[in-house]
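Can you read through this structure? Questions will come right after.
The complex is shown incomplete by one protein chain, all other protein chains being positioned as in the whole.
So that you can tell them apart, the chains are marked A, B and C in the order they are listed, and the count of residues begins at 1 in each.
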Amino acid sequence: MSEIKVGIVGLGRLGKVHARNIAFKIPGAKLVAACSIMEAELQYAKEELKVSETFTSYKEMLEKADLDAVAIVSSSPCHCDQIEKALAKGLHVFTEKPLGVDVEECKKAEKAVEAHPDQVFFLGFMRRFDPSYSYAKKKIEEGAIGTPYMVKATGIDPEAAVEGAIKFAPTSGGLFIDMSSHDVDLIRWFLGSEVKEVYALGANFKHPEFLSCNDTETGAALFQLENGGIAELHVGRTAAHGYHIETEIVGTEGSIRISPVPEKNLAILYDRYGARQECVESFPERFDEAYLLEMQEFIQCIIEKKKPKLSVYDGTRATEICFAMKKSFEEKRLVKLGE
Amino acid sequence: MSEIKVGIVGLGRLGKVHARNIAFKIPGAKLVAACSIMEAELQYAKEELKVSETFTSYKEMLEKADLDAVAIVSSSPCHCDQIEKALAKGLHVFTEKPLGVDVEECKKAEKAVEAHPDQVFFLGFMRRFDPSYSYAKKKIEEGAIGTPYMVKATGIDPEAAVEGAIKFAPTSGGLFIDMSSHDVDLIRWFLGSEVKEVYALGANFKHPEFLSCNDTETGAALFQLENGGIAELHVGRTAAHGYHIETEIVGTEGSIRISPVPEKNLAILYDRYGARQECVESFPERFDEAYLLEMQEFIQCIIEKKKPKLSVYDGTRATEICFAMKKSFEEKRLVKLGE
Amino acid sequence: MSEIKVGIVGLGRLGKVHARNIAFKIPGAKLVAACSIMEAELQYAKEELKVSETFTSYKEMLEKADLDAVAIVSSSPCHCDQIEKALAKGLHVFTEKPLGVDVEECKKAEKAVEAHPDQVFFLGFMRRFDPSYSYAKKKIEEGAIGTPYMVKATGIDPEAAVEGAIKFAPTSGGLFIDMSSHDVDLIRWFLGSEVKEVYALGANFKHPEFLSCNDTETGAALFQLENGGIAELHVGRTAAHGYHIETEIVGTEGSIRISPVPEKNLAILYDRYGARQECVESFPERFDEAYLLEMQEFIQCIIEKKKPKLSVYDGTRATEICFAMKKSFEEKRLVKLGE
Partner (left out) sequence: MSEIKVGIVGLGRLGKVHARNIAFKIPGAKLVAACSIMEAELQYAKEELKVSETFTSYKEMLEKADLDAVAIVSSSPCHCDQIEKALAKGLHVFTEKPLGVDVEECKKAEKAVEAHPDQVFFLGFMRRFDPSYSYAKKKIEEGAIGTPYMVKATGIDPEAAVEGAIKFAPTSGGLFIDMSSHDVDLIRWFLGSEVKEVYALGANFKHPEFLSCNDTETGAALFQLENGGIAELHVGRTAAHGYHIETEIVGTEGSIRISPVPEKNLAILYDRYGARQECVESFPERFDEAYLLEMQEFIQCIIEKKKPKLSVYDGTRATEICFAMKKSFEEKRLVKLGE
């Protein structure tokens, strides 16, 4: 079979990660087109990625470029519409999270996906492809911890990046929408059950700017799942040591904890500060390999005509749960999913 | 000054720990009397601890023995009454947690303590004396993590001891009363604020016996504090690897996490199971030093006529919060403290 | 510039790693030819790697294929001759270690390299490219540990692979030749000085087969360096937990230790065996990224016409030191380099 020809829309920080992976690191894939409203990004695509065709209009890219698939890494409000258009055009679709900026959009995306059952639709919850997370899943499936019944999830952005978070706070949807969907997906994935009820709290001790747009610096939530399981979540934006993603899955016969120290690498320093490990600083650094592996899987799904394990409904569920958390936080009460 | 003469009531597993500490390891203290309803325990006191006087009646011990202080390590329902009697007799009092089995009892204890302001009243939340916990407190007071605003607490008994927990489930008050007060005390201590509201959930996947007495094997709770802080709690009875007590205090400038691996000692094994550390098996093993240090502090308070930092009110607060958790768990709703 | 066309010789376990990297993961490089005496390997090259031309004769590959560079991953006794032939043909050369099977061969390789100063000669001491090792080197250059004066190196193959080691013991050159050159290179690299004298010992407690060909299962050596520095080495073949490569660099202001736990990933299991991390099982697993990064650097050196930091002389030095260790072990005495 010939190479899968991919067009990408969005070449920001994460867009560049995906674009480089498609362009250079995935046998069987070829990055042939790129779309961005930033001229500098298109320049980058041409010069660094050797992309032959660049566009400032997504519509035009779909019409003119010779594509098998698109990778959507644009700003969140564009995802849903771009998904629909690409599917309608007969293309396979990879989209970054979130599926949509609200549940209604997600439902529209579901319909579009359902209308094109033979095209691959791939949702970028890349943590599932991270070697540590996929190892944990495999161990659990092998019975290593018995029946999993609790997930304790932590996701904290580095303080070093807080200025950006403050700047985008008015439009980001807030902490629970912007930062929690990966953790919510992990909770559902590891527990194999749906969230039934959620209670969420916020705390704001460092940057009052978040408060002024009804957002919060730190969030915590407690989830009741349909099968009787429990989940705890801690999300935030002010980790002093770096980018801290940690997850524990507790089962009847043991636990698996992933990344309690978000170590930069395998080196330990012994110096006047003690014995210490420097930590990863950002999501591209932490999930570098996961981004590559998920894109490989997307291409593999196209080549082998197989369905991704992650479905469009996983995207809708995550969005629903994030909005329920946000509502719980704002209304200071328990929120039932689907209430 | 002459030695502080101590009588102990209760010589079970923890009673023996306290008794040995008083008898042998604390300069300035002398164990002179012991009270138990178990003949074997009194025998132990005479032979192993060289206690001169033993009693089967607490009242009799108070009347006949020449005491400066008592250490109350009896069953929980006796604590409050024994506290009152000892204080009335003019003795200094060390008591194991819980202060009382319900809030009313705690209030009675408060009154008794208030009526004897010159006698030392010491409540055994020993974790505050554990070197790792007191180091964390000191670092926080020195500003190491800025303003603390979140505590994540975990306390799980070993599966190896679950049979006892099942046996006592009908009378223990349940997981939230029986197992959570130490963690609740740490939350209040580290955050320097009172709990305002709590939401608690249970999960029961391994031992259905807990369900039959309306108890739960695993519990989780989310706390809102008066000062805007947050706490997460995870308690349970089925840790496969040992006795797992872990606490993280999150602040504006960093975090301190205590005992993510409840290591038995400093040895690492490299073998076919990987690189691994065996874990502590029980509370006496984990908190051996803390039990000694708190008793030393009790004796020191008597000798130096100083007030313990922990007050009777800390005991009442912990009990109130545990009961609020229990109510939240049972009624499946948010519970306000003092509602 | 157009793509660098690479031919590979040797498609065994490590050869396949390099071949896949060149074929799929390095922008600017193209794997166009492969040479092997194993028909199945050539089949693999055609089908999996899409290599257009395959050869059973290295000479023929050099004559017929249109190449810019060769990657030599053949058996050790072929390296030196293949290096010479490729250089003579005007090609850039990447070669796996060892440079040659004895010092004489290395000297011949040096001459060949010297005769072609404009062609890139790249020696595959990939550890220098591993992110943890290159981080350590960078930290040291920044002054993080002051002046480095001691290296403690450990390299142990997994017991799981010992049968192969036993099988090849009669021809491998023995533990000190076969397994120590990477560690020796790290010692020279981190200390920035040459080895002056060495004392080496062996121990054989598990597999007597090694003794029967004058080899040893475990080796240890102590090195005096020219600048007054010291190095300790521990090499072996019987690690129960996996593939254990660990290195510590000790300096006047601190130390850096790399990989004391050769963790498979970031997951920790808490189960009846304690708190544990499973370990990497092999060199391709541990140094996966390093193999890619060194090959990228090789291609980059060709594209940018720059000299690799590692020179042919580094290969000769490593070989000389390994032979000195072997001599010390066999003659049970101190051996001076160049004696």
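Brief remarks follow.
Quick note on the criterion: a contact is a pair of C-beta atoms (placed from the backbone, for glycine too) under 8 Å apart; a residue touches a chain by one contact, two chains touch by 3 or more.
Worth saying up front: this structure is predicted, and the values here are computed from it rather than measured.
In the complete complex, the residue from C:221, C:280, C:302 or C:318 that touches the missing chain is C:221. When you scan C:52, C:204 or C:265 for touch with the missing chain, the hit is C:204. Here the missing chain is touched by one residue of B:220, B:256, B:318 or B:335, and it is B:256.
Listed here are the chain A residues that touch the chain not shown: 239-242, 244, 261-263, 268-279.
The set of chain B residues touching the chain not shown comprises 23-27, 131-132, 135-136, 139, 144-145, 253-260, 263-272.
As for the chain not pictured, it touches chain C at residues 146-147, 149-150, 152, 199, 201-206, 218, 220-222, 224, 228-230, 232, 234, 236, 238-241, 250, 252-255, 257, 260, 333-334.
Please note the rule applied: only the chains that are shown with their structure count from here on.
In this assembly, the chain whose C-alpha centre lies farthest from chain A is B. One simple way to say how far apart two chains are is to compare their mean CA positions; for chain B and chain C this gives 56 Å.
Rounded to whole angstrom, the centroid-to-centroid distance between chain A and chain B, based on C-alpha atoms, equals 42 Å. Mean C-alpha positions place chain A and chain C at a centre distance of 38 Å.
For chain B, residues that reach two or more other chains under the stated contact definition are 239-241.
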